[in-house]
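A single protein chain has been removed from this complex, and every other one stays in its place.
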Amino acid sequence: MIKVGIVGGTGYTGVELLRILSQHPEVEIQAITSRKEAGVAVHELFPGLRGKVKLNFSDPDETNLGKCDVVFFATPNGVAMKQTADLLNAGVRVIDLAADFRIRDVLVWEKWYGMTHASPELLSEAVYGLPEVNRNEIKAARLVANPGCYPTAVQLGFLPLIELGIIDAEHLIADVKSGVSGAGRNAEIHTLYAEVSDNFKAYGVSGHRHYPEIKQGLSKIADKSVDLTFVPHLTPMIRGIHATLYARLTASIDLQELFEKRYVNEPFVDVLPAGSHPETRSVRGSNFCRISVHLPQEGDTAVVLVVTDNLVKGAAGQAVQNMNLMFGFSETLGINQIAQIP
Amino acid sequence: MIKVGIVGGTGYTGVELLRILSQHPEVEIQAITSRKEAGVAVHELFPGLRGKVKLNFSDPDETNLGKCDVVFFATPNGVAMKQTADLLNAGVRVIDLAADFRIRDVLVWEKWYGMTHASPELLSEAVYGLPEVNRNEIKAARLVANPGCYPTAVQLGFLPLIELGIIDAEHLIADVKSGVSGAGRNAEIHTLYAEVSDNFKAYGVSGHRHYPEIKQGLSKIADKSVDLTFVPHLTPMIRGIHATLYARLTASIDLQELFEKRYVNEPFVDVLPAGSHPETRSVRGSNFCRISVHLPQEGDTAVVLVVTDNLVKGAAGQAVQNMNLMFGFSETLGINQIAQIP
Amino acid sequence: MIKVGIVGGTGYTGVELLRILSQHPEVEIQAITSRKEAGVAVHELFPGLRGKVKLNFSDPDETNLGKCDVVFFATPNGVAMKQTADLLNAGVRVIDLAADFRIRDVLVWEKWYGMTHASPELLSEAVYGLPEVNRNEIKAARLVANPGCYPTAVQLGFLPLIELGIIDAEHLIADVKSGVSGAGRNAEIHTLYAEVSDNFKAYGVSGHRHYPEIKQGLSKIADKSVDLTFVPHLTPMIRGIHATLYARLTASIDLQELFEKRYVNEPFVDVLPAGSHPETRSVRGSNFCRISVHLPQEGDTAVVLVVTDNLVKGAAGQAVQNMNLMFGFSETLGINQIAQIP
Partner (left out) sequence: MIKVGIVGGTGYTGVELLRILSQHPEVEIQAITSRKEAGVAVHELFPGLRGKVKLNFSDPDETNLGKCDVVFFATPNGVAMKQTADLLNAGVRVIDLAADFRIRDVLVWEKWYGMTHASPELLSEAVYGLPEVNRNEIKAARLVANPGCYPTAVQLGFLPLIELGIIDAEHLIADVKSGVSGAGRNAEIHTLYAEVSDNFKAYGVSGHRHYPEIKQGLSKIADKSVDLTFVPHLTPMIRGIHATLYARLTASIDLQELFEKRYVNEPFVDVLPAGSHPETRSVRGSNFCRISVHLPQEGDTAVVLVVTDNLVKGAAGQAVQNMNLMFGFSETLGINQIAQIP
């Protein structure tokens, strides 16, 4: 049993962490902080947790996280970077579900996130928590930067093609659709039910913060500069990411075999049979990523379809997967729930 | 470990049974039958079960269910009544999720279900599987009639009031709203997305098959004739039942205390604090029933709000709760999942 | 052609007024005010109006509404009561879509709305704008209090029964379901897509502001005190109200004939054939109210089903219907759009 703390527990990522960790057989949740809701029972805010989570939210200033084995940050960007150094010094390992430690180049980070980084010295130590790429580094990490939801799906979809170097890596296209929970539990007009329901739109075409993260990740895998056009869309559903990826092939290859071989040993990446179309509900509430690959009209444009749950493999589930790796648990422990159908 | 068979596995109740039973630590699923899909892998129809359920659907005529410890019928009405006697004779216990054994009076059943009952001799043996009312009988039962989704919610909401005899039991009102999955996985126009979404309507006001079931259940609890007006509504959501119940009080009482005391030992009935409004998502995918009780404007009309997941406490979850009771397992084993929020 | 002003045009009621009035053949929209969006083109906020509405929002302090023939208030409660007297003095007629002038008894109003009324002297002059009850008074009115969305549906459903005096009018039950747009275009967590979608709940059971409005309206029709239990629910759809009304009959009568006769000359109330169940989408975007009436199981409890579009017959459409009456236009002018199916 390890002792776990959660900083910032009132957002969708936080409550999903609670759902997963409260059922994890090797975890004891010590504290969950929220400045705004301090003193309130967790189940008052989230009645679905009645009888399952008995903690109150605690004031972050009065919460000693130094005795935890690991602390998850489920906070807005810019919070973890101020508190991580102290925790690491106290011997606590840290998993940040926000973006503070995802980008290696501090100038790039500061440009896209619009603030000065408080702990640039930690950027080189932070391990990017995509187990399918960095499993061994994650096991040894003190500080894990949990990937963004879009970057997880896009990188897993392009990964086999990039590794093999058989595509035009400077003109990738990632057309990605996300459920509304990706925008968080914030009081904003543009994510109201009456604005989003029965509606579909792209956003951030001129530039989205996940663009440099994807570019960095794919470039590292390729060991050369990769570029892409990334268009995110807001979809009238609660959970789910569907990435439709396009790449021009530069060589002929059996795509189905390539993907199956690459992911045969991955516990959470499921390559569907040839001709399949994965649907987001097949991973709703689950840590799975399901992928299929097509070559329409026998042309030279590969189409990769990727689905994940943005709050699980795209956030809290992957964070627990990383925790399992860091503490030597079975990688799938506590995150093998089955998606609900329907 | 017990051996379990499922007859009729291609509907929503069947796949929900699969989700629950495939994770149940004391269950080994032996067979799941479907005449239409015989030979097809279960995960082809339900990709969310890939890697979790490895069975193929089998032809019911070629499947020997006689070696199972228990068989679940997740079939349309009228199937279980033809096969149950043979199974019972073979020593197999049966849980029917359809309506074949719910009504004691065969004439009432035949009137509402429009067919001749094939096994009227079993009606008196069948135990109505509402554990909060019939726990002891269920433990000993060979044949359990699993309650309908509406009747479960309505009976649990009226139960404390009826037992105490403090309401006008001849003029109850049950205004109940159901998600669309309650209509099943059948190709019909009226449950198409484009028909149901952004739309709300009542149906079956002149008479719904769950009316006699509710009337029978409440009358048995009251030990006298009970009558009600029952209006079901179709709601644009996948899962969930919300019953809004109205009863005229004939005596003054602390309703909150009444409900809390009645359900204090029930593992799956959660009485919310005074002033609460339960929401269906707080039980989505969970076997919980959450209840709150109000007395608006300090009048004499009690308002009881009840939420369940129609596929779990209203069908497959309650069926497994019954199975747990029948086989001496912990009542909550394998059905203590937490609702996903959001 | 009359000159029309709109105060507060950035909410859902305001934009619906714009949609209707911009196509009304006898209306010229002079100004639409918004303190927050002053100077912004209306179509920037609402791209669906591109090419149809060329106005900018104007600062209310710099907008002379005194030359309008009529001004609509599509503002939060408490705004119209401060500005109406001046407009009336300038010869401008006023239609308030908020609640400021709906309740005759100022003490009742102040209790439920939690503020001091700024113009109690206008309450007796204000005409309650339900044309099916007050058509003649509306024609002559300087000041119309446009009814709330719930009160419109509930009153139209009970009206024929109350007028005839054949029900127990002290124990009415109104179980009403509303789409989310009824909560307005405000940045709040509880109406986010991820909170509301695939979810259903009651709210305000202990007391909702529309309760005294309904009670006042029904009591006036009955010419005696009427009481009811009113339970509103939030439904995962954008537009639509569905009222399910229950009343105990005190005499035997042909309900179908009663309703058909009462509404035979009403241009916007449509009584469906016996046995029907109206659905909200049949009035989506339309000013119609559709009603059906049932007597289940041949008992003594009448069930009335009523559907409206909360933003049309429940707000902006009814306001224009009132305007048509006030200015001697055909009552249906500009509000005879057909609901979109699907």
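As written, the chain order gives the labels A, B and C, with residue 1 at the start of each chain.
Operating definition for what follows: a residue touches a chain if its C-beta (ideal position, glycine included) is under 8 Å from a C-beta of that chain, and two chains touch if they have at least 3 such contacts.
Here the structure is a predicted model, which means the values were calculated and not measured.
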{"item": "Selected residue (touches chain absent from view) among B:119, B:197 or B:337", "value": "B:197"}
{"item": "Omitted-chain contact residue, chosen from C:4, C:31, C:49 or C:68", "value": "C:49"}
{"item": "Residues of chain A (touch criterion as defined above) contacting the omitted chain", "value": "171, 173, 175, 177, 179, 194-195, 197-203, 205-207, 211, 227, 229-231, 233, 235-240, 242, 244, 246, 248, 275, 277-281, 284, 294, 296-297, 299, 301, 303, 305, 307, 342"}
{"item": "Absent-chain interface as seen on chain B, which is shown", "value": "12, 179-181, 183, 185-189, 191-198, 236-238"}
{"item": "Hidden partner chain, residues of chain C it touches", "value": "12, 15-16, 19, 22-23, 46-52, 181, 185, 197-198, 238-239, 270, 272, 276, 278-279, 281-286, 288, 290, 337-342"}
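Here is the rule we use: only the chains that are shown with their structure count from here on.
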{"item": "Busiest interface, counted in C-beta pairs", "value": "B-C"}
{"item": "For chain A paired with chain C, centre-to-centre distance based on mean C-alpha positions, whole Å", "value": "45"}
{"item": "Intercentroid distance (Cα basis), chain C paired with chain B, Å", "value": "39"}
{"item": "Cα-centroid distance, chain A relative to chain B, in whole angstrom", "value": "37"}
{"item": "Contacts with two or more other chains, residues of chain A listed in rising order", "value": "12, 181, 185, 197-198, 238"}
